[in-house]
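All protein chains but one are shown at their positions in the complex.
And now, chain A:
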Amino acid sequence: MLEISELRKRFAGGPDAPDGKLALDGIGFAVRPGRMFGFVGANGAGKTTTMRIVMGVLQADSGSVSWQGRPLRHDDRRRFGYMPEERGLYQKMRVAEQIAYFGRLHGMSAAAARKATEDLMERLGVAERRNDPVQALSLGNQQRVQLAVALVHDPEVLVLDEPFSGLDPIAVDALATALQERCGSGVPVIFSSHQLELVERLCDSVGIVAAGRMVATGAVAELRSAAGDTLRVVVRDAAPGWPDGLPGAVTVSGDRHILRTTSGDDQEILRRALKAGRVEHFGVERPTLTEIFKEAVT
């Protein structure tokens, strides 16, 4: 299990901000093996800073990151796979050499790195470009090489910062499948994304971060049910004032009245609605992750 607890980080300030910027204010969460953890939050909320601290690229002012019950060390991180927010590859290095080089850096033997590189290039569809310099590849193919660099050593943990940004829908599906495969083999996966539907579809649990704090965390289903069900009733051609005395809020759209409420007796509401006009819709809705997110960060 990967546990992040009470991370604090303040960036040094300039002349205009002598106190600096508090990037992380005690953020903490845990990712279990074989789980996919979605990390969401507005820009500047602290997602990238957290991931960089997990990967040892930044030092936290306080707090800890532990892996399998003990503090995470440099040698552990060598077995992690990392895709930073800012993509980076050696532009002039050949595709196969580059992937294999990162395999070696992660501690693989030359032969093992070569074999893993071949397999990955085949699976990600860049095998025929193996001897081209990276700069000759399309952006989409460069992304695949970037992913290969993160996966080549069969990592124990995957930390991916915005892995889906800039991908076309087909590439998104391919990447999602690759991540689910890794996850299925017991690897904890953390990724950040602004595509909340994608997070909702892929992740077992999510963390919503705002201003350097974790404002909500848990399984997606739990978060949704915890946020409470909303009863939504749509009545057509009703006289104004029919819902007086009922809980919730009513919005009017043309000749339709839409009532939303999280409390009250649903049967009573239905009877009143039927009496008032034509009931087009009557149902319980769970908030989407997007709604929970908006609720949590405002």
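The definition used in the following text is that contacts are C-beta pairs under 8 Å (C-beta built on N, C-alpha and C of every residue); 3 or more make two chains touch, one makes a residue touch a chain; residues count from 1.
Going forward, contacts and distances are computed from a predicted model.
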*asked:* Not counting the visible chains, the remaining one has a UniProt entry; which protein name from "ABC transporter permease", "Methylamine utilization protein", "Cytochrome d ubiquinol oxidase subunit II" or "Calpain catalytic domain-containing protein" does it give?
replied: "ABC transporter permease"
*Residue among A:R35, A:H106 or A:H257 touching the omitted chain*: A:H106
*Give the residue, chosen from A:L7, A:V31 or A:M55, that touches the chain omitted from the document.*
A:M55
*Considering the whole complex, which of A:F39, A:F80, A:F164 or A:F191 touches the chain not shown?*
A:F80
*Footprint of the hidden chain on chain A, which residues?*
12, 52, 55-58, 74, 77-78, 80, 82-84, 86-93, 101-102, 104-106, 149-150
